[in-house]
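Entry: chain A
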Amino acid sequence: MRRSFLIKSVAVGAAVALALTGCSNDREGTSSGDSGSGDAKGFAKDGLIGVALPSKTSENWVLAGDLFTNGLKEAGFKSDVQYAGASTTVADQQAQITAMVTKGAKVIVIGATDAAQLSTQVAAAHQAGAKVIAYDRLITNTPDVDYYIAFDNFKVGQMQGQALLDGMKAKKPTGPWTVELFSGSPDDNNAGVFFNGAMDVLKPAIDKGDVVVGSGQKDVKQTAIQGWKAEGAQSRMDSLLNSTYNGGKTLDGVLSPNDTLARAIITSVKGAGKPIPVVTGQDSEVESVKSIMAGEQYSTINKDTRKLVAETITMVKSLQAGTEPQVNDTKSYNNGSKVVPAYLLPPVIVTKATAAEAYANDPKLSALTK
Partner candidate 1 sequence: MSTAPPLLEMRSITKTFPGVKALSEVQLTVRDGEIHAICGENGAGKSTLMKVLSGVYPYGSYDGSIIYRGAEAKFADIRASENAGIVIIHQELALVPGMSITENIFLGNEPRRFGRIDWKAANSKALELMAMVGLKEDPDTLIKDIGVGKQQLVEIAKAFAKDVRLLILDEPTAALNENDSQHLLDLLRGFKERGITSIMISHKLNEIEAIADSITILRDGRTIETIDVKGEGADEDRIVRGMVGRDLGSRFPDHVPDIGEVFFEVRNWTIRHPISAERLVCKNSSFTVRRGEIVGFAGLMGAGRTELAMSLFGRSYGVYESGQIFKDGKEIQLKSVTDAIANGLAYVSEDRKAVGLNLLDDIKTSVVAAKLSKITRHGVLDEAAEYRQAEAYRKSLRIKTPTVDEGVTKLSGGNQQKVVLAKWMFTDPDLLILDEPTRGIDVGAKYEIYGIIQELASEGRGVVVISSELPELIGLCDRIYTVFEGAITGEISRRDANPETLMKQMTSTKKLATS
Partner candidate 2 sequence: MSRMKELQKNLFGGTTSNARQFGMIFTLVAIIVFFQIQTGGLTLQSGNLIALTQQYAYISVLSIGMLMVIVAGHIDLSVGSVAAFVGIVVAKAVTEHDLPWPLGILLGLVVGALIGAWQGFWVAYVGIPAFIVTLAGMLLFRGGNQYIGNADTVPVPEGFRDIGAGYLPEVGPSTGYNNLTLLLGLLACAAVVWRELRARQVRTQMEGAEPAPLWIAVLRMVVMIAVIVFVTLRFAGGRVGTSFPISGIILAVLVLAYSFYTRNTAGGRHIYAVGGNARAAELSGVKLRRVNFFVMMNMSILAALAGMIFVARSAASGPQDGLSWELDAIAAVFIGGAAVSGGLGTIGGSIVGGLVMAVLNNGLQLTGTGSDMVQIIKGLFLLGAVALDVYNKKQGRFSIIGSLTRSNRSRHEAAAGESVEANVVKQPAARS
């Protein structure tokens, strides 16, 4: 007993000693390079690219993850694609980004869960010499974001607003039209952008009196749905129907920021036995495309995740080569600390009439439009 113990303790001691001598101090190697994030020298062709995405609650994030994994592999990079855990999203994502930094990722692509709570982690990434690309959601309150790549979300909002007006006009040629407004999660920077875009179109009509918000809830705080949760939208719609539309007042249209919420809203309206109003959407989710073809949801937005991922990978490739990636907006996206250079892709509005054309390239969705 004693001998085996002694052997063990000697082994442990030896291991400790080895660890002490074998690992050198980190201070020498990186301390000179970490502050010079400005010089674009590029990095090895098979460098590690980290991709941190929110939890797997929407089809689009799952698809994006798969596309990143395959796309980065094809481009010759090593990749580490992570989703945040379902319950501890923010803390999980923080830990994942830190782990990517530790593993020596050269570029970290982040689809943020809470865009305002990552500044410590992206700062660490920068200090370690990694580039940070904010994917789809702009990371705020930090100077340590290099690029922002997304669909033009203000335009998405404008298109949703316009589609809402067009749809209602098609059903009932003259106003005034009664509508309700929904917006996305308040902790998602994009939610406000969508809403502002939509209001950019709707505001003149509301001011003129052509469009009336039945409940009077026009402020983004009143319309927000925490966490983009379907049940949140459904319960808000339920209570609107039970209060404002209890009397026989007709609801002509609902501005919904995305498809998940749009379907929840339609479910609520159906449940109340009311005619389905014009409901907008976004993301081209399978169920919503079916709903549009069935004549329930009015519109969605096609933000082709394939294109967005492809452009992101193009950006990563230029960073690898040491060249400046292409951007098309260097003014609009101020995150509270700096103006982040952005590359914006144009969205496409899809209704029943344009569905076949819009999804022609998408094998899964085009089948639904036939």
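Candidate entries met the following condition: all candidates are chains of the complex that A comes from, given by their letters.
Definition applied: a contact is a pair of C-beta atoms (placed from the backbone, for glycine too) under 8 Å apart; a residue touches a chain by one contact, two chains touch by 3 or more; residues count from 1.
What you see is a predicted model; the values in this text were computed from it and never measured.
Asker: Could you check which of 1 or 2 is in contact with chain A in this complex?
Answerer: Selected candidate, touching chain A: 2.
Asker: Which residues of chain A touch candidate 2 once you look at their complex with the stated criterion?
Answerer: Chain A reaches candidate 2 through residues 1-2, 5, 9, 12-13, 15-17, 19-20, 23, 25-28, 30-31, 34, 55-56, 80, 82-92, 94-96, 98-99, 101-103, 113-120, 124, 127-128, 141-142, 185-187, 221, 224, 226-227, 336.
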